[in-house]
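Left out: one protein chain. Kept in place: all the others.
For chain A:
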Amino acid sequence: MKLTLVTGLTGLILLVTIVELLRRRQLREKYGMLWLAVLLIVVPLSLFPRLLDNVAGTLGVASGVSLVLFLGIVFLLLVCVHLSWEVSALEEETRTLAEDFALLRAEVEAERAARTESARNELVSHDG
């Protein structure tokens, strides 16, 4: 009974956290939906840890808890890979932005130099 209380409370706290983050627009929707879907599976399981025992039995896994642990680790690994992929894409995007920025800055500076040069020439010709 104590265990169910601990796991159930953890699940509920996670659910509230995600919903709150989504509500405050701190999480992009695509991630929020993913975690909400995960929690819809996790919360019932945390309240009734024995729910998966039958499925585990047919797969040859000793207990439902082991099955949940196994699936959980696989899922987390996939999430990590996905995040690395996202970071790589972001780095490529910021790299392109940095290059664009450097090109524009070079252009602006070249133009400014040309303008001061021509202004100076004009001054000289007026003086002369």
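For the reader, a short list of remarks on this structure follows.
The rule we apply is simple: a residue touches a chain if its C-beta (ideal position, glycine included) is under 8 Å from a C-beta of that chain, and two chains touch if they have at least 3 such contacts; residues count from 1.
We adopt the following convention: contacts and distances are computed from a predicted model.
The chain not displayed here is annotated in its UniProt record as "Glycosyltransferase involved in cell wall bisynthesis", chosen from "ABC transporter ATP-binding protein", "Ion-translocating oxidoreductase complex subunit C", "Glycosyltransferase involved in cell wall bisynthesis" or "Imidazole glycerol phosphate synthase subunit HisH". Contact with the chain that does not appear here is found for just one residue of A:V74, A:A89, A:A102 or A:L123, A:A102. As for the chain not pictured, it touches chain A at residues 95, 98-99, 101-103, 105-106, 109-110.
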